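Note that one protein chain of the assembly has been removed; the remaining protein chains are unaltered in position.
For reference, chains read A and B in written order, and residue numbers begin at 1 within each chain.
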Amino acid sequence: MALSIHHLAFQRNNKLLFSDISFGLEAGEMLQVRGENGCGKSTLLRILAGYIYPETGRVLWHGKNIFQHLDDYSEAITYLGHQNGLKPHLTVYENLKLAVALSGIKMQSDALKNILHVMKLDQSEKTQAVYLSAGQKRRLALARLQLIPARLWILDEPATALDHAGRHLLADMLKQHLACGGMAIVATHHDSDSGSVIKTLELGSKASIYV
Amino acid sequence: MFNIIRYEIQTTMRQAYSWLTPLLFFMIVVTLFPLAIGPDEALLQKMAPGVIWIAALLATLLSIGNLFRADAEEGYLDRMLLSPHPLTLLVLCKVMSHWLTHCLPLILISPLLGFLLHLPPREEYVLIVSLLLGTPVLTLLGAIGAALIVGIRHHGLLLPVLIMPLYVPVLIFGTGALTAAALQQPITGYLAIMGAFMLLCFAFAPLLTGIALRIGVNQ
Partner (left out) sequence: MWNWLKQNFLSPKSFYASTTPLLPWMTIAFVLCFGYGMIDGLFIAPADYQQGDGFRIIYVHVPSAFAAMAIYLMMAVAAFITLVWRVKIAAICMSVSARIGAWFTFLALVTGSIWGKPMWGTWWIWDARLTSMLILFFLYVGFIALQSVISDQQNRERASAVIAIVGVINLPIIHYSVIWWNTLHQGPTLSQFAKPSIAPAMLHPLLAMIAAFMLFYGLILLLRMRNQILLRDAKSQWVQEVFAK
């Protein structure tokens, strides 16, 4: 198992959010996390991204506890939360260049412009991110997924604010990622039409995992 | 690395109010003192080091509270934590860009304010040097505070309350250098100690700031 979770539990201010969550994920698989608002989807994803320390339980990446090997694990994942992670006063292009600098990879400007084209953001290349629409900002955030090679994608409601074309784009990206041996954990409200959903984790009163 | 600093600076410069207002605040606070104490030249000259230093301290404190705020709100902080670059280094980048955009203007205008408070030219030079050595310490320690309050919505004046006790040593030696200069005494000891503070802060403050950021990112 590339990613395995054992008996994960978390409580906030003495209130138990979820307990005894266990599952495994292999290359090419996607886990869809569902549940109502406030049932702990985002918290679970943040634990899996290494931001929050769980109350009990372990998260293993290739057999190693992620919290003891956080540096290695961080390099293998990309996390996209509710916010877009952008610098509002930098232009779209500058945001991408910053993403390149932050992730320590090297990328030519042609490749960057290509990504902008794929994400349908070429018109807004020189616009400051603060002036983009919500959907455009989300697409810019998703552009990061194209930029940085990561085995595991952890996405918290990635389709928020996306229009139909945007959702289609996201679905294609996921399909391609999984086909190349990547893994994904996606929290979502509604049914995702990404096609290759392998496993679903339902949080809340009827916490259960099914394929 | 240099690119990251460059983009941080660009972000700051594009919001002119963020670095301009602390500068104006600095100038106004210094101006308030003669109004409150009276224009007696000898008295102003004696108080000048303390007044300018405290004004610089306050201006730095009030602007550094928001060092990580925008990043946290936008989710950029999450990305910093996942970056292969060590968090300590990224914090240092932010601190450096903040110092360049916020503290450097203060240092550049301080001789003018010293002149207004009847500070003799020889001491103006010491003023600049002491601020050059001292403001990095103020920024580095302030960054720890900024990281601690990053998730708190209405922190009010919590940051100054937390960090000002830590400013006491650098304040004592910064103004001490100026007092010694006024008494024609050697100042190298004071400057050496301030240099030591700066190195100590460079060594420890970004690390502690990183720890505080990892804690605060989940609020």
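By our rule, contacts are C-beta pairs under 8 Å (C-beta built on N, C-alpha and C of every residue); 3 or more make two chains touch, one makes a residue touch a chain.
This one's a predicted model, so the numbers in the text were calculated from it and none came from an experiment.
Asks: Give the residue, chosen from B:1, B:89 or B:152, that touches the chain omitted from the document.
Replies: Reading the full complex, the residue touching the unseen chain is B:152.
Asks: Kindly state which of the options B:54, B:70, B:166 or B:182 is in contact with the chain not pictured.
Replies: B:166
Asks: List the residues of chain A that touch the chain left out of this view.
Replies: So the residues of chain A touching the missing chain come out as 12-14, 53.
Asks: Touching the hidden chain in the full complex, which residues of chain B are there? Just list them.
Replies: 144, 148-149, 151-152, 155, 158, 161-162, 164-166, 168-169, 172-173, 176, 179, 197, 204, 208, 211-212, 215-216, 218-219
By definition in this document, only the chains that are shown with their structure count from here on.
Asks: Just how far, in Å, is the C-alpha centre of chain B from the one of chain A?
Replies: 37
Asks: In the complex of these two chains, what residues of chain A are touching chain B?
Replies: Interface residues on the chain A side: 46, 49-52, 71, 74-75, 77-79, 81-90, 94, 97-99, 101-104, 128.
Asks: Can you list the residues on chain B that touch chain A in the complex?
Replies: 1, 3-4, 7, 10-11, 14-15, 70, 73-76, 78-85, 90, 214, 217-218
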